[in-house]
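In what follows, a structure is listed as structure tokens, so that the remarks can point back to it.
Note that one protein chain is taken out, while the other chains of the complex remain in position.
Think of it as A and B in the order they're written, each chain with its own count starting at 1.
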Amino acid sequence: MRTDRILVKGNEAIAMGAMDAGCECYFAYPITPQSDIPEYLSTALVQAGGEFIQAESEIAAANMLLGAAACGKRAMTSSSSPGISLKQEAISYMAGSDLPAVIVNISRGGPGLGSIDPSQGDYYQATRGGGHGDYRTLVLAPSTCQEAYDLTVGAFDLAFTYRNPVVILGDAILGQMKEPIRTWRSRGRPEGEAEDWALSGARGRAPRLLKSLYLSEGALAEHHAHLVSKYEQMQAEARGEEVQTQDAELVVVAYGSIARIAKNTIRSLRTEGYRVGLFRPITLYPFPAPALADLASQGKRFVTIEHNTGQMVDDVRLAVRRFADSELLSVYPGRLPNPEDFEHPIRQLMQNEQQTEEA
Amino acid sequence: MYQDVIIAGFGGQGVLLIGNVLAQAAMQAGQNVTFMPVYGVEMRGGTANCTVVLADEEIGSPVIHSPMSLIVMNQPSLTKFLPRLRSGGVLVVNSSLVDTSQIQEQGIHMAPIAANDIADDLGTVKMANIVALGAWIKATNALPLDSVREVVASLFAAKGEKLIQANDQALIRGAEAAVQAGHGAQIQAEGKL
Partner (left out) sequence: MRNQEQAVFSVPEVMVDTPMHFCPGCHHGTIHRLVGECLSELGLVDSTICVGSVGCSVFIYNYLRLDAVEAPHGRAAAVATGVKRARPENFVFTYQGDGDLAAIGLSEIVYAANRGEKVSVVFVNNTVYGMTGGQMAPTTMVGQKTTTCAGGRSQERDGAPLKMAEMLASLEGTSFSARVAVDSIAHLKKAKKALKKAFEVQIQGLGLGFVEFLSACPTNWHMNPLEANARISGELSAYFPLGVYKDPGQAVEASGGETCIRM
């Protein structure tokens, strides 16, 4: 049952989603533009009897997360780009140890200290398993405050279903904007979750070990086989939203806040008679490649619009490669894109063939 | 219906506050709304602006380059945002701080509001933003003034009756000023995204 609407920031929606999902532990460090999340949880989570720590660093927070996850607790951390870089080692360890955890990245401009403005420059980092070794994390990309809330609630279930880290990838637009949302009563933490593997003291049972070290011959390879198989099962979670793609000649592919901005562009161009549609990946890993390939097989053309120097376009090209290619329209971080930025390049694309543009 | 506005001034003028008030009022009126703030790095001073989009339909972009209306509280904001105002758009401008004599009024509806003066008159210049908001409500007719009065009242509920009344007056005087400036004008809301 959904409640009445409340006006909240995207950051707050995420924090509320975590609370409603039964998050028990949260560890983080302040960084613009996501500090609203620890600020909200520093009161709310403590009031609900959970554990909140403002850690000494993002590395410490990510390792506290590993510890809580090893105990089967629903736990989360959040940060922004430079802080997410710091967390990569711990995320790699959690992925290697089959640990469930939720990591929120409200991304900002990079590389380095970059800016406090929005960007989509962490796509590779999120989807390619940004730390060392062969692993993947589920990556969810909300584009509205409601979706930020909904996907955060769902992220905990996914993390525990697959015993895997899940990344929620937003940006400074989503984090700082306010929109009405409705919260809903989720079932919270299911009965008996993680009881069969979590650490709790070995009384009355065989001891359990959570590790990622596999030294003996062939052991690591076996472990990889297990991870690969897990990731194959995870493909079932791929999701995307299609807007006016059915009769579209050109499909814009965009995610998160950029997809929202592009929605205005598409509405505008439709009134001018251009048959343009939008495909919005909601999961970035697993990437909704089958749905895109299907559109490509119908003869449609593609342009990927992103707020970086070109990252998701690689996955779009891979997805449609048997039938089509994708143009790239990228807005560099440090400039805030608006609907009009996309109009002219798309008109041009529809009028000519084969053009790669930079906005 | 669809309406958007960019509200701009310097940090400390309460630009984000009135954006918040507007968003809250729009939500309570059953509309879809987005509020998008932009701040500089400085904790104090610097510039601040926000974009509010109100609509019956699902809102696409919360970021708007060419808004249908503007609330401009200081001179640098006028310079920055006026060129982006859509033709036929509404400009509510704080004439206490902005030289309005040079503004090209062709094709836009301008409501010069002496917001600082009106606010000062009512007790404190800090209410200039509320005055400007009242003016915008009347100039665009995007929402009933009462829905905004409700939100402003609850905002100051904890601060005592005197402040509630003063801010309510600020809203009303702003609305009156817009009418006097020749605006019960409203923009065509149809035909927009």
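Assume a residue touches a chain if its C-beta (ideal position, glycine included) is under 8 Å from a C-beta of that chain, and two chains touch if they have at least 3 such contacts.
The model shown is predicted, which means the values in this text are computed figures rather than measured ones.
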With respect to the chain omitted from the figure, which of A:Ser57, A:Gln233 or A:Gln348 is a touching residue? A:Ser57
For the full complex, which residue in A:Ser35, A:Gln125 or A:Asn164 touches the chain that was left out? A:Ser35
State which residues belonging to subunit A touch the missing partner chain. 29-32, 35, 38-39, 42-43, 54, 56-58, 82, 112-113
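What we mean here is this: only the chains that are shown with their structure count from here on.
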Distance between the centres, which are taken as Cα means, of subunit B and subunit A, whole angstrom: 35
Touching subunit A in the complex, subunit B uses residues 20, 23-24, 27, 32-38, 41, 59-66, 193
Would you pull the subunit A residues touching subunit B in the complex into a rising list? 5, 7, 116, 173, 176-180, 257, 260-264, 267-268, 336-341
